[in-house]
Each structure stands twice: as C-alpha cells, then as structure tokens.
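Removed: one protein chain of the complex. Kept in place: all other protein chains.
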C-alpha cells in the first residue's frame, strides 16, 4: 500500500489528525496520542502505514488493528478528513 | 366412564383419599378439601367422576381439570392408592 | 429450603446467595405486578398456592436446572399474599461461569415456574372487583361440556 504522501499529491489539500492509542497499544507505542498532518484523500490504512514508518514504537502494532474515527468503529479503508480523531484499539474486552 | 364403585368390585380393597381444591375451584365447590373412600384400583379420573356425582358444587368443575397426586402433577389416568392426597388445580398462574 | 415468601422479595439477597468467585455472569429475572393502561386498574394481586406442592415443585425445577447446567448457582423466591402493583411476585437469580448459561438457565426457571408451579392469582381492581387470572387467555371452563 502506498503512503499517503505518495498518493495524494495532486489534490494538494492536507488534513491534521489527532491520533490516539489505548491500553496495550499505548504501552507498546510509549505514547497515548499524537498529531499528524496528511495529504488528502487518505484512508485509515494510509495513516496507519505512515505512522508505522515515522513514529517510533508503532512498528509493534499489528498491521491491521481495530480503528475508530470520530468515536465510531471504522474499516481500514474509511477516508479521513481534516480535524478527525483517529484511534487504534486493542482487542475489546468490555462487559 | 364408569364410577369407581362400579369398576373395582372384584379387588375388594378400598383406599381413603384426601381430596383438595384450590383457588377458584375451592370457591366453585364451596370447600377446600374432603375425604373420600374409593374401591381400588381407581384412577384420578374415576375419583373425579365419583366426586362430581356425590359432592355438591363439584359439577361446576371442568370435566378434565389439572390434577396433582401427592404433590406432583399427574395425568387423569394415574392410579390412586390408599392415603394419597389428590388435588384439583385451576389453570396455573404463578410467576 | 423455602421458595415461598409473604414478605417483599429482595433480589439483593438472591444475588448474594448465588455469587461465587468462579461465576462471572449473573442473570436475574423479576416478575412484577403490572398496572398498565391495558390492565384495567389493577391495584394488587392476591397470590395463593398449594404450598406444599409449590415448594416441592420449585425444588424439582431448581434441581432439574442444576442438572442441566451443572455449573449454575440458582436462587428463586415466589411471593404469596397481597402484592401491590409494581412489586415483585417472583425473583430469580442464576450465576454461571459464562453468561450464555446464566441467561438460558434463568429463562428455563421462569418458563418452568409458569408451566408447573401451583400458584394462582386474583387481580384486585380499584373499582372493588376481583378476577381469577387464567394466563391461557380463555375464561376458565366451568361445568361439564
């Protein structure tokens, strides 16, 4: 899969995302959140690839984690937009 | 269906039963219990027929009520024995 | 063991009875006296029972439930006497290691109670009338047909 920076060059717009990690993922990554600017259009998967390349510790995350966009579960091919909150969720264990 | 007194003549044994009525049936019959001596062998149904002929008020009971023998639900063709407690139960409404 | 009570039922007491370290799921059921718009102004229900048989039958229901769900911890009480609208007539609690069994066993208990427990109820209404309830829906047949 191409990285965001390689696929959205023609559109010319960028978006800033708040990226969050929870529970075990926060421990693995060593941080619970960060901000990322991406070229748009981009999918959750694109963002994931970009993070894995650029943020230390994120290589420890699974390649296809659960993701939530703006407080809703989303598939990895969902599109992100400027101002979105994107979260990566370890296997759920509520109840 | 024959009455108990007409079907058990050859056996020669008799049994004494405690017969009970509950809830609406007790109201219909005007009593909650009585004692009955029957020739054996006899079924619950035989006893029911006998009661309907002999006890005032019992004609108001349905022909085939729910019955319990010694604290257990039984079919109307169950055999009764000396000392048994036989109960006639209106439609159940527990819970 | 007595399963019948003329005092208000305490679900908390039943939950305490079934609690166990290895049981992670507890399902409870409360049956309460209704007084909805379709219930014709029921103010209370008077429950009566064939006491000795109701105790024996409930004991059989509980034993059968434990045989079918060997890990289940089961507690149940049925109230008798006058029960006001919105008060509980029956309370059931079932705790099991896993939740599917708790739901299934609890449901089993209430279904068997409805089918088998020799308990009757007379609805008392605000207008002073009283009616024996036949859950089968048809009026009780009386007399030989």
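Chains here go by letter, A, B and C, matching the order in which they are written, and residues are numbered from 1 within each.
Following the convention adopted for this analysis, a residue touches a chain if its C-beta (ideal position, glycine included) is under 8 Å from a C-beta of that chain, and two chains touch if they have at least 3 such contacts.
None of the values given here were measured: they were computed from a predicted structure.
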Contacts of the hidden chain among displayed chains: A, C
On chain C, residues whose C-beta touches the chain left out of the figure: 11-12, 15, 19-39, 85-86, 97, 99, 102-103, 106-107, 110
Residue ranges of chain A at the interface with the undisplayed chain: 20, 22-24, 28, 52, 59-63, 68, 71-73, 87, 89-95
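Following the convention adopted for this analysis, only the chains that are shown with their structure count from here on.
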Inter-chain centre distance, chain A versus chain B - centres from mean C-alpha coordinates, in Å: 77
Computed distance of Cα centres, chain C from chain A, in Å: 52
Residues of chain B whose C-beta touches two or more other chains: none
Multi-chain contact residues (two or more partners), chain C: none
